[in-house]
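Only a single protein chain was left out; the remaining protein chains are all shown in position.
Chain nomenclature is as follows: A, B, C, D and E, assigned in order of appearance, with residue numbering initiated at 1 for each chain independently.
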Amino acid sequence: MHRFELEREVAEFLYREAELLDSNRLEQWLELLTEDINYEMPLRMTRERGQPDVSSQTGHFSEDRRSLELRVKRLGTDFGWAENPPSRTRRFISNIRVENTADANEVKADSYFLLYRNRGSSTQADLISGERQDLLRRRDGGWKLASRLILVDQAVLGTRNLAIFF
Amino acid sequence: MHRFELEREVAEFLYREAELLDSNRLEQWLELLTEDINYEMPLRMTRERGQPDVSSQTGHFSEDRRSLELRVKRLGTDFGWAENPPSRTRRFISNIRVENTADANEVKADSYFLLYRNRGSSTQADLISGERQDLLRRRDGGWKLASRLILVDQAVLGTRNLAIFF
Amino acid sequence: MHRFELEREVAEFLYREAELLDSNRLEQWLELLTEDINYEMPLRMTRERGQPDVSSQTGHFSEDRRSLELRVKRLGTDFGWAENPPSRTRRFISNIRVENTADANEVKADSYFLLYRNRGSSTQADLISGERQDLLRRRDGGWKLASRLILVDQAVLGTRNLAIFF
Amino acid sequence: MVKAEAPFPNREKLPVNDRRAQLISRLRQDVHPAEGQIPAYIFSSPEVYELEMERIFPCCWLLVAHESEIPEPGDYVTRSLGPYPVIVVRGEDGKIRILLNVCRHRGMRVCRADSGNTADFLCSYHGFNYKNTGELIGVPFEKDSYGAFDKSQHGLLAMKVDSYHGLIFGAAPGLEESLDQFLGGMKWYLDLYVKRAEMTVTGPPQRWAVQSNWKLPSENFASDAYHVPNTHACMPSLGLFPNISYAKFGYHIHAGNGHGIGIGTGVADSPTIWPETLLQQFEKNLSPEQFSILKTVKNAHATVFPNLSFLISSMTYEGQPIYHTTMRLWQPVGYDTIEVASWVLVEKDIPEESKKKTQRAYIHTFGSSGMLEQDDTENWINVTENSRRVLQLPGVTFNYQMGLGRKPMDSFPGPGEVYECKFHEANARAFYQRWLDLLLGDGGDASI
Amino acid sequence: MVKAEAPFPNREKLPVNDRRAQLISRLRQDVHPAEGQIPAYIFSSPEVYELEMERIFPCCWLLVAHESEIPEPGDYVTRSLGPYPVIVVRGEDGKIRILLNVCRHRGMRVCRADSGNTADFLCSYHGFNYKNTGELIGVPFEKDSYGAFDKSQHGLLAMKVDSYHGLIFGAAPGLEESLDQFLGGMKWYLDLYVKRAEMTVTGPPQRWAVQSNWKLPSENFASDAYHVPNTHACMPSLGLFPNISYAKFGYHIHAGNGHGIGIGTGVADSPTIWPETLLQQFEKNLSPEQFSILKTVKNAHATVFPNLSFLISSMTYEGQPIYHTTMRLWQPVGYDTIEVASWVLVEKDIPEESKKKTQRAYIHTFGSSGMLEQDDTENWINVTENSRRVLQLPGVTFNYQMGLGRKPMDSFPGPGEVYECKFHEANARAFYQRWLDLLLGDGGDASI
Partner (left out) sequence: MVKAEAPFPNREKLPVNDRRAQLISRLRQDVHPAEGQIPAYIFSSPEVYELEMERIFPCCWLLVAHESEIPEPGDYVTRSLGPYPVIVVRGEDGKIRILLNVCRHRGMRVCRADSGNTADFLCSYHGFNYKNTGELIGVPFEKDSYGAFDKSQHGLLAMKVDSYHGLIFGAAPGLEESLDQFLGGMKWYLDLYVKRAEMTVTGPPQRWAVQSNWKLPSENFASDAYHVPNTHACMPSLGLFPNISYAKFGYHIHAGNGHGIGIGTGVADSPTIWPETLLQQFEKNLSPEQFSILKTVKNAHATVFPNLSFLISSMTYEGQPIYHTTMRLWQPVGYDTIEVASWVLVEKDIPEESKKKTQRAYIHTFGSSGMLEQDDTENWINVTENSRRVLQLPGVTFNYQMGLGRKPMDSFPGPGEVYECKFHEANARAFYQRWLDLLLGDGGDASI
């Protein structure tokens, strides 16, 4: 496939994904994930220049398909208090960079995200900034998310909880 | 027309529009609108999950060509105090999604916006986040904005006034 | 070259640049610059509508290749205290507009940037918003940055120092 | 059995410590409403604000909603009554109540949506469940945990509630003054906004935050016709208002208790702004005197002390006259910030099309994006900021001396002190006098 | 020669001014832990917070790190000891110290990273250089500038340090009470978390900021089993917890000094959550009485006063039982904000695979993204905000009366006051009693 087409498809995938998350269509979002998805958000830390600032040991998310499904299911119960009423969110996706892999059916897609999160009557919003390093896999004529590594740009997260997805 | 071309044109249109608004060339911005433009920003509300959170009754903007012209004209008088000195604004447009319509001369274009607004000597800026659902119409060899629905991501707007456009 | 290809290359260049800066690979960033680069960030000011709000006299940056190299070198010494530990930054690049020039080997590329900067254990981040007006020149089969004018959207910068690049 | 504390705890008066006493004596010395001299610092002192939260807002009837917002049993909106988070809810019994949105168990907000319809409010923390009348009806594992729990004494705390032609007011339970007494002469004028016809809101209020002290917009709507020709100077040039001195003509009225209204009649013999059909309705609903005034109204701005404002505004739009009525709260959320809530009121029986039109006229001129409102907020924000910057200069005073010494009219049909030219500041003086009286008084039995 | 001020300056007691005295007498009057009545305002008053920073945090032993975070000489982490920025560092001599992260010259933070390994801390301002033991070893141009500088008296200020089975605690130097005394009866229960086996952290702590007063989560972990069936009602429906009344079964224990623990035993005769291999280890490390309890534990939440919490939690995950142990600090950073630091503790000798699994179980349920934790923070934030909104209503009290009058068990093997049903609030009452005692007392010799 032509590279243009590929990049366009990846962007479309990521925008579509953002749209589903931003409009609380979480079950539909799950359909974008492969069965064997690996979804990680390691900790960032403040370290001396040159030291690794991403923890290889602990994280905010360490998910598989099963746990993501549980999370979504939970929010849909009558007791998903944390997100009921839901936050108003917006996932600004930019700086998309696509790279082929050895497997013709898989591409690497890095992107930046700025997540805006506003709740209730607050005039303030949490801004969560970071990069996502994704692996997309072609399935059933479309793309699915097979792996995601989320690098968040804070050592201390400035949001009340992560009852939202990235 | 090839889909690529279309998406590129839409993006170009939206970027051009942002550029005009961000550099206070408001009369030129008006030229991008059709005569029968419909321009709405309904209220967002905090509601229980599943309840509609966009008001069908009231809004922050409910404009036609005539009223938008009045607004622009007003800012150009000697008495447009609210925006004189003007705010420094930046409209970050992303997540553009283009869709064809039944009419070959019209396309639907959804996009996310993050509007940064800084005034005077403040080191703080208002951030207004949201989505725009646009209808673009081909006219005179270019695109014009025929309809815009603005979904803003706050129930209580965190900016002093809407003497700016989206 | 087809216009698509050009725009794609420019975007790729700008995203690559952001990636290098955001991951503190500053020496590699220098390689993206031409030898005769001109890199300026003039002051913005709050002025009556119609008055120029960009200073032609003074700025925050006024750099050539030599001074940029010095800045990078300095941060790499043991005494680059300002950025050691480094800030966590993210440069959101959007609204890219490419224009040909008389010189087939040069293009003008305007883009918007939102720079997110977080340090230490703070839950707040500095947001620096603005536009960059770039001139890119084709060299050795790739693009180099030959000139950059940075219009920052604050009269009073809301960040502790500019030990970072734009 | 777990007994309740007194359902409405009798709040001791907050002790007046040295700092507080000093502030009060400084206010007594600096603030001279009758002479039209107000020190800048009252618009940005956090301590003055603290005092206001104790002595102004718990001692006044405050608007919380319009009845048309909650027409059905179970309908609710969440609002602020002064600083207190409340639920305004129509119970299953059809009665409207104002309930403190604070769980009687351990303080959780029992309702976190702006509006909705519900039979009960289930607290998310430990699951106490309250009927939409405020009654506590469920305590999880009641026997295992409490043995018995005196549910009858643990309903959501209810505020005083009363209404006036659709306007729902609330007050702290201790307030002795009735709404009727509180409004006093202002009722005659409120009728022009809300009794002239059955009114309804067009939908939920616009809400936005403005970095202004709450008193500036409140006083402006009560009193300040004088800013119109300059702040809103663009209007005539856009053809929306006839001319620049338009704002002068009419009546400036202090209706008592700090409530003020300015009635604009425009230039002599200008045509009425009201459609014929409505006039007939108005005549039926109002007294002849009220009707005689309303007929001639071109605009009418008013503030019910402390922070509830009304506006009738009319203009020429696309060659046609168009009017609208708006109601708004300047809700303080800090000494330098308000959250504005702004509704459009329309006559219930006019065609949908007319409602849309009036609403659009509103949006274009007032409200968050309104061409007039934009400049108002810019002013109030800058005055607030300036007052903060000169906080150390108690000598910098604001001037409210316009009309000092002018004689009120003898013959006006409505109550209060009425002046014939709208360029006047008696209302602002009365507003700050009321403000000062409350701050200096002990505020006593009104607090919860 | 430049002499040092006293290396640990003897801090005069802060003078008790009128305002302070008034606050204290108001607290004495309003706060009634023994009766289970706590006024809402203590969760959002900036003045109460200020008092806490003076009288609670400098008078308690506070956790700063776990020994496994800094195993090697030179390893350090930067943390807060109450409000004070400190470096917890293992010196080249292998000894752990807690050093004030404030240059003795002019106050610069000498270490600005979260963690690392270093031989020395070089101040970026004027270059004073400190060994990883805190000793001042370098003063630039010492002779030219000072002639001589008494380096021996200008080492980084050291806090008291002691540890308990891997937990590193620090305290202000003036505190007379030992860690042993401070923990008292709580040690018996802490053993279940940290002595049952050699424990290690799985890595650096998750950290996130929550707009909650620090006391709400602290008290919750000490005492509040009652919120589980409602706040976490989704768990049974997801199949993770057996049923909704699960939380009730077990023991509610005040271990003394405000330290509280709730031990959940689940429904009768349910299988142990512990793998056989671990049980053998536990048996070796614990007393028979402790072991008998630990065997039956399904969950155990605890708070060491003031703000250190522990949790053992187990659930059924993909059909299999899985447990984890977490430790966390609710670090106050303002009257309405905490920074949470949350670690996972694992038995050092279990397979890597098990550690991973336990860590994932933690992430999915507790911590920043945890399905249970999410709802907890939502509650605490709203309670804090509500308490701020009713600050002017001293009469609004929170209810902690559950279990008042119930008799403690006679026969429990562990120390403290033990109740047989977990739906109880004795621990919260004890927590606030300890809190009140410290605030009302002079806090005296404990301050630096």
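Heads up, the rule we're going with is that contacts are C-beta pairs under 8 Å (C-beta built on N, C-alpha and C of every residue); 3 or more make two chains touch, one makes a residue touch a chain.
In this text the structure is predicted, and so the values were computed from the model without any measurement.
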Touched by the hidden chain, restricted to displayed chains: B, C, D, E
Options D:A119, D:L393 or D:M409, residue touching the unrepresented chain: D:L393
Of D:P229, D:P332, D:G367 or D:G414, the residue in touch with the unshown chain: D:P229
Missing-partner contacts on subunit B, residue numbers: 81, 85, 120-121, 123
Missing-partner contacts on subunit D, residue numbers: 18-19, 22, 26, 37, 40, 43, 226-227, 229-231, 233, 245, 248, 375, 378-379, 382-383, 385-387, 389-404, 421, 423-424
In subunit E, positions touching the absent partner: 2, 5-6, 8-12, 14-15, 17-19, 53-54, 58, 80, 83-85, 100-102, 104-109, 112, 123-127, 140-141, 144-146, 157, 447-448
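Everything below uses one rule, namely that only the chains that are shown with their structure count from here on.
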Joint neighbours of subunit D and subunit B, given as chain labels: A
Taking each chain's C-alpha mean as its centre, the one farthest from subunit B: E
Centroid-based (C-alpha) most distant chain relative to subunit C: D
Cα-centroid distance, subunit C relative to subunit E, in whole angstrom: 44
Sequence positions of subunit E contacting 2 or more other chains: 112-114, 207, 209, 230-231, 233, 339, 375, 378-379
Shared interface positions of subunit C, touching two or more other chains: 4, 85, 92, 94, 114, 120-121, 123, 127
Complete list of chain pairs which touch one another: A-B, A-C, A-D, A-E, B-C, B-D, C-E, D-E
